[in-house]
Structure formats: C-alpha cells, structure tokens
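Okay, structure first, notes after.
The other protein chains are all here in position, but one chain of the complex has been omitted.
As written, the chains take the letters A and B, and residue 1 is the first residue of each chain.
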Amino acid sequence: MATLDLAVTASLVAPWAEWERRGLAGRRLLEAGTYALTEGAIAAGCRVVAGYPITPATDIAEYMSKRLPQVGGYYVQCEDELAGMHACAGASLGGLKAMTATSGPGFTLLHDAYGWSVTNEIPLVVVDAMRVGPISGITGAPGQGEFYVARYCTHGGNFETIVLSPSSVQEAFWLTIDAFNLAERFRTPVTILTDQVVSDMWEDLFIPDDFDALDFVVPRKHNLMMPFYPVGSADLDVAPNVIGHGTGVCVSAYTHTEEGYDIEEMEAQWAQTYRLINKIRHNRDACTRYETLGLDDAEVVAVAYGANARTVKTGVVEARRRGVRAGFVRPITLWPFLDELYAADRHYVVCELNYDGQLVREVARAAPDSKKVHFMGKSAELHTVAEVVAGLDGVARSGKLPELPYIWTEVR
Amino acid sequence: MNKLAQKYLRPSQIPTKACHGCGIGMIENWLLQAIDELGLQQEDVIFGTGIGCVGRQTFATWGGDNFGATHGRALAVATGLKLAQPDKKYLIVVGDGDAASIGTSHLIHAARRNLGVTVICEDNMGYESTGGQFSPTTPAGYVTNSSPYGMAEPPFDPCDVVKAAGATFVAETTATQWHQTVKIVKKALANDGFSFVHVRFPCNENFGAYALGTRDTLKNLEWIYEHTQGRKADGTETDFTWETGIKHDASNSRPEFSKIMRDVNLRVRAEMAAKAAGAAAKP
Partner (left out) sequence: MPLFKTEKKPSRGPAGKWDVVIGEDMCKACGFCLAVCPVDVFAWRTAPNKLGWFPMYTAKENNCIGCMLCYQICPDFCIDVAVKPTLAAVGGSP
C-alpha cells in the first residue's frame, strides 16, 4: 500500500505486536489464511480438530487431517458440524486443546454445542469463515453476517462471549494462538470470525520454526478439585476441568452448582450467570485487541474489521492524501464490544460486508451522537478504495454519505 | 442406601428425581452390580447421559466423573472424550428419544466407528419427560399424549439400526430381567468397541396413564413382564413380544475407534522418523 508520509499515529493493541518483535527464528512462506490458521492452532497446542468440511473452511480440515497425526493429534471428520463441536468439547474436557472450523451454514448448527461449552466453561476455539448469506448464499464470496450471531452464539442469554477477527494471513496465525490462550484463561469457547477472503488469499506468512519454544502459549492445566465451577466469582485464569482424573466432576446442560450438578434455585442462576458474564466483562483488558490510525485529529473515522478492513484502511490513507482528516478504527476483538473506541464525538463511517447493518448498530449505540454514525454496507465484494474515499470525503464535506451504487446506507 | 450405591453414587443426588415406580433406578442398580462384579472402581468409569427422563434422572447420580450432554449428543461428546481418555470405561445412559430419535445420527456413526463405549438405551417407549408423547419406539397403534388416535407411524428397533451400522455387541433386555441385564452389561463392558444394550422399562406416570390407562406401578411393571414373556397372567398371548437376549456379539473382532486413530499417528510418526533418519544418513 502507499507509504504513509503524513504524521498520523498508528497503533496496534494486540499481544502479537510484541511477539513479532522478538525476532524468532523461522521461515517466510507464501500461504493462504487457512494454512496460517492451521499452523497457529498447532503452535498453540491444538491436538483435536473435529468438524465437517464447508467452503471456505474446508482447507483447514484438509491441512489438519495431514498435520495432526504428525504431532500426535486427531482429526475427526464428523457426521455434521453439531457432532464436530460436541466432539471438540468432549476432547477438551478430556484434556486436549480442540478446535472446529466451519462457515455460516455450519455455524448456525453450533448453537447447541456452544451453549454446552459456554455453560460448562470448556476452552475451545471455533473458526467461522463467513460468507454471503443467508444460508448457502454465494459460496465463494466474503460476508460479515455473523457479527451478532457470534456474540449470541447460543440461546437463553446470561453469558458473554469473546470474538476475534483477523484481517491478514499473518495476523490469522498469531491471532489463532491468542484465541487458544484466551480460551484457556477465560475457560470459554473463543470464536474467530474470518471470511472467505482472509481464508483463501495468499500472502506473506512468517512461521516460527520451533513451536515448543513459544513461551507465550498458555498451556493446558487441569483443575483437580472443588469448586469445579467457581460460581459467583469473576476470576480469570481458573484451570479448566478435566474428565478422567477421578475428580468426580459433573458437566451439565443445566444451570448448575459448584460441583456441576443441576439445581433449580434462582440464587444458583444468579451465581452461575455472575461468573459467565463477569469473568469476561471484569477482565476485558485481557482480551482487548484493536488497530487505529490517525485518531488524534480525525474528523471522520472509518470503521471496519476482517478482510474489507484492508481496502478501507487504504481508503483512509488515500483520503488523508487528499486532505480529508480521516481516521481508521479496526476492532480485532469484536466482543466484548470495545465501546471506548467510539467515545470521541465525530463522524463514523462503518463499512461492513452485509446490507442489514450489524456492527454499525453497536457503533451507533456506543458513539455519543448516533446521527453521526453512517453505514456503508456491501455484500459479495470488498469495498473499493474509491468507494471508501468517496464516502469519507462526502461525510467530511457535508455530514452525509454520497449516493454510491451497490452501497447500502440505510439502517432502519 | 444399598452398599453399591454407597460405594459408587453421589449421596447428594439420592433419592433421585425419578417418579415412584420408574425403572431407571432399577436399571442403574444393575449397572452398579455389573461394574462391581467386574472389579471396576469409581475412577475407572465415566458416565455420559443426555436429556429426558433417563438422562436427567441418571445424571450426577454417578459419584465419579460424568457429563450430561445436550439432547441427543452424548455420543458426539463421547467421540471426542474417548480420544483424550481412551482407557476409561464409558457408560452412555440415554433414553429412546435421546438415542433413537434426536441422536440417531450420532448413534449410527458411533457404531460405524466402533467407538469404545457401552450405550445403555433405556427405553420407556415415549418422550415421558415432556409428558408422554410418542417416540420412534412406541408400539404401533398405542395412544399417547401426542397420538390420541393411536400411534400412526410405525416404530423401529434401535438394535437393528446399530447392528446395521456396525456395532460389535447388541443386546436387549427388559426391566424384569435383572440377572440377564447384569450379565449382558458385563459382556458389553468387556467389548473394546461399540456395545449397545437396549432395556425396555415402565413409565407408570405418563406411558402408563395414556397407553395402558393406569398409573398403578405394579400394573405397569406387569405389562413389561408380560411383553417379555409373550404371555399375560391369564395365559393369553400379548399383542407383541420383545425379543430379548444377545442379538449380536462380535466383541473385540474389529479395531476400536480411538485405537484406529492412535495407530494412524504411530504410522505417520514412524514414517516421519524413517524419513528423517534417511535424510540424516545422506552425505
């Protein structure tokens, strides 16, 4: 992309900002996002992948079927996605780090398994390579339609989720390690929302040679004593429970006690919910990741995540070159939602790969003046740099988005 | 509590939530006998259950590690868990709804893979937890909570399904066959592969009320007894008879799922080592 010769501040808040600076020995490859996701998971210690092939996540299944036996792990091709995530939950309960990878149509089948994993605090990583929907939609086009579905990944309420989204192949590698780390620390399934572009595109990828030497990987620990579920506590870094060590742990589909068996008291529901929500909300700093550009003096800020954040960022730089005081916010942690990134009173142009408007609703809620939050929705193709520049320029001049073909601007 | 319950069960969960006269507790007592007679300790056995009467009234009664999965998915969870903890004995105690209705897909594939677990499918011939609707094992023509004009669909026998899918041990008993059930469960547990034990039992509260017209516990257990023997107390034939006994025993005749997976790993690692040795040997 064009060199940024303007004095604007760029910042990346993410643990891999530091990991990349360590100068680890490794090799440079030209590889796809699915390859990076696979290697990232292996580096993080993932030893079970159970799922069902679906475009564009199929390559993860294929790579994993080859890689896992090489590292003593297991690839299980299940009868459907639901079985896949349940099998991952079982493997994780038995002490092995596990991951499943799917796309939108398979993701919708995971609600049951998500619920079970969330309520029982089972560490897992779920990759959803989003595509245009609903349902099969356009098989080979990127989408961002599961922004809310990933947060509300199961029914019943009373829980928080952690959802991350990479926007490059290199970032997919580091972020997958980070996702496994967060899964261990928070004892929860962590969702990686990627899309067809990040999954399938080929980019420069650095992979460290020695995975065992990565000291920033959080290892699996076993919780061998009561309480198995510290209900009423928001503590981070509680070791995950394990089945098979004779601890007498109960893992339940119901609202449960500290021991894990079912209970029907309102007080128990409160205590369990206190833990499920607050272990994440009270420890938000531990899972906050984002990227910004030029926020010091921006009058209009473009907001995007995932694949289209690449073209949107280039659009921001180009707008700057043309004199627009444009800024850029890329949330990497989508949930818990980073309200603080939209606290300043200015215009926000939210660029999303959907027409119904999802991220824009959250930005409008978080921003001080929702009338200054604008929506540029697009489906099946990334936003072009020209569209982004036109949008930022229009809002900077007149406070309104210009009419652009195939750009959806209404939210209500 | 009887001695085996004291040895193996979780005191806080006894008495169970089961209705009076329900067969679930009886069958669990026989499971404990089988476990005890095989010399297994609490930490050697993992219980997995599901949703519904059998799932809920069994869940957490076992004093050792146990899980209550979502409806129908106990075998999916067990597929992953067995990979991580292959040396334990697994008793997957599920009902006819959990195993043969919502969970049939996983049942079939667990049998196909020869997953090393023992499924105890306790069958009260209906969805009794939700009030007594019919299930795929309700006898044809029977009146239930959701078949007021008589069950119109034909039922099936899950034993046939798992046998066709490749189960290596398949057996059927009823709630009036205690000794047979204990013996059969011991054989099932001795199979390093997929074992399926189908046990028909009475539900006097719902099935009894709708299908038999009585909630009397003795009459409901008697109905089970009659359909096990094929004969009523007055000597006349019953409308149908369950075929009980071991239906298929190919125990230990083919590799168990987690063993297959471990063998793949061993082979791949051996090939990698050979390649590395070969590369090292070159000048």
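Keep in mind that, in the parts below, contacts are C-beta pairs under 8 Å (C-beta built on N, C-alpha and C of every residue); 3 or more make two chains touch, one makes a residue touch a chain.
As the structure is a computational prediction, the values presented were derived from the model and not from experiment.
Put simply, the hidden chain is in touch with B once you look at the whole complex.
Interface residues of chain B facing the missing partner chain: 1-5, 9, 14-16, 18-26, 28-30, 176, 178-179, 217-218, 221-222, 225, 233.
Throughout what follows, only the chains that are shown with their structure count from here on.
Inter-chain centre distance (chain A to chain B, centres taken as mean C-alpha positions): 38 Å. Across the interface of their complex, chain A is touched by residues 10, 12-13, 42-43, 46, 51, 56, 59-60, 63-71, 73, 76-85, 88, 105-106, 108-109, 261, 264-265, 267-269, 272 of chain B. Per the touch definition, chain A reaches chain B in the complex via residues 48, 50, 69-70, 72-74, 76, 78-80, 82-84, 86-96, 98, 112-113, 115-116, 243-254, 259-262.
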